Structure formats: structure tokens, C-alpha cells
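Omission of a single protein chain aside, the complex is shown with its protein chains in their original locations.
A and B are the chain letters, set down in written order, and residue numbers restart from 1 in every chain.
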Amino acid sequence: MAIEQRLQERNITLPDVSAPAAAYVPYVQTGNLLFVSGHIAKKDGKPWVGQLGTNMDTATGRQAAESIAIDLLGTLRAACGGDLNRIQRIVKVVSLVNANSSFTEPHLVTNGCSELLMHILGDAGAHARSAYCVSQLPMGSCVEIELVAELR
Amino acid sequence: MAIEQRLQERNITLPDVSAPAAAYVPYVQTGNLLFVSGHIAKKDGKPWVGQLGTNMDTATGRQAAESIAIDLLGTLRAACGGDLNRIQRIVKVVSLVNANSSFTEPHLVTNGCSELLMHILGDAGAHARSAYCVSQLPMGSCVEIELVAELR
Partner (left out) sequence: MAIEQRLQERNITLPDVSAPAAAYVPYVQTGNLLFVSGHIAKKDGKPWVGQLGTNMDTATGRQAAESIAIDLLGTLRAACGGDLNRIQRIVKVVSLVNANSSFTEPHLVTNGCSELLMHILGDAGAHARSAYCVSQLPMGSCVEIELVAELR
């Protein structure tokens, strides 16, 4: 189980699926496509509050995006009945970076998520992507990321 | 027809599909997936103008999101040839809230749409979702919502 080994090498323990903050569900499967809800960055279980270009730098935003990748992998594992090897491919990632109009590095922030997905899942982790800055996010969180995955 | 009954109980009359404001179509079906264009909030047939955190409160934004749900159901009914029971599942909702950088409740605004979809469609209405704040929307509208649905 190469995926579980890589998680262990990075000392990553995947969380259970978090209850959504509002009236929706964490993921919906249709055919072999899994649509995963936007996951906001959290720190110590609370929204990781911050705005790039105002009070958070790119390196910290990148860490926040990496922490979302871990939460997304936890949700994916639950959707796969516990076995991440059922992921055929991460198809698409959309990353929303809470930032003011001076911040032009949402792609570098988002790499924190993309690179971890690619590291843990290998070829199955390479995905299409869009990343951009939004004026604010739920509960003031600094980053929100959603994805579409194909399951075996 | 449980769906039609619930619409009647709420005194909701679904509109016909609106002509898009620009060079696109209201929905496209591929396989059994239906991709529905972003619908902006309207009031009395005109764009429902406002910005959360500037000149509109969460409760009003929530009403606007609920009104979009009604328009989306009207579009879905047309895409289903008149029969909403052909909706297998609302797969994914993306909600864009016109807001300044001080407004951290796009998820509560969006609940106005999500809760109506779940109330009218029952289990088929539960969806994956992302909600976030954007700096402006077409014609100054306060909320725009798009969705993906699976048809039978």
C-alpha cells in the first residue's frame, strides 16, 4: 500500500470527515465521479483565519493549503470506504484564496495542496486546476479548496 | 407527485427558463449530468442589486439565494421536460456572494438556496457545495448560483 506508506513517511494522520458548516453534504458520487465540497482551512479545529496580502504571507497560505489537502484526503478515504487506492485520478481542483487586490500569488498558495496530493497519490494525484483570489470566505478562513475525483 | 405538492404548500410557482444575459445557454446535458449556468438573483424581473457587508444584510442575502433556488428549479424542470421527478440528485452547488472583504457569512446566505432545494426535492436535493465571496457580479446582482444535477 504505497499510499499509506507515504502518509506514514510524512507523519500524516488523516482526519475523519468533518460535518459541513451549513446545509450540504461533504461529497456526492455520480457514476464514478466524486464531487467533494469546498473544504476551508482549519487550525486546531477552528477556521484558519487570515487574508493574503493583508495579514498572511504566501508561505503561511501554502501551509494552510497543505492542511486542506490532508482534510480532503480524509474525506476521499471515507468516500472510498477506507481505501485510497480506489482513487483512479484527481480530476480537477478549484482553489479559492482569501486575498485583497494586491495579492498575485494564489497559484503558489495552492501548490501547497496540489503538491501534497501528487506526492501522496502519485500519478493519480496530478489534476487540472484553477486558482484565484476571492474577497472573503466562510468564517474568515484563508483558503477553501474543492475537487472532483474519479473512482475505480 | 410529492415534489409538486411541496411546491404548492410553499405557494411556489416555478418560472420558465430565463434567456441568458449573454452569449451562452441555460444548461447543457452530457450523459446523465446536467450542467446549469450561473443564475443571478432577480427581484421583479430585474437584477437584485446589492453587496453583502456594504448595503445588504445576511437575512436579505438568504432571501435572494432562496429566490435563485426557485429559478434554478424552473430551469431544471424545463431541462427535465416538465417532470422534476427525473432529477436523480443535485450533485454540486457553487454559490458566489457579492460581498466586501468584511463579510464572512457566504455559507449562511447560500443556505437559503440549499435548504429550499433539500425541502422541495427531498433526499435528491442534498448536494456537495462551495460558497464564497466575490468582488462583483453581472449587473450588480447580490448572489449568483450554478449547479450540476444527475438525471434519471
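Points to keep in mind about this one:
Quick note on the criterion: contacts are C-beta pairs under 8 Å (C-beta built on N, C-alpha and C of every residue); 3 or more make two chains touch, one makes a residue touch a chain.
Everything quoted here is computed from the prediction, not taken from an experiment.
For the chain left out of this panel, the touching residue among A:A23, A:I40 or A:A99 is A:A99.
Looking at A:V36, A:M56, A:L73 or A:A131, the residue that reaches the missing chain in the full complex is A:A131.
The hidden chain makes contact, of the residues A:S37, A:T110 or A:S141, with A:T110. As for the chain not pictured, it touches subunit A at residues 31-33, 53, 88-93, 99-108, 110-111, 114-115, 118, 126-135, 148, 150. In the full complex, subunit B touches the hidden chain at residues 20-28, 30-31, 35-38, 51, 54, 94, 96, 100-101, 134-140, 144, 146.
Operating definition for what follows: only the chains that are shown with their structure count from here on.
Rounded to whole angstrom, the centroid-to-centroid distance between subunit A and subunit B, based on C-alpha atoms, equals 25 Å.
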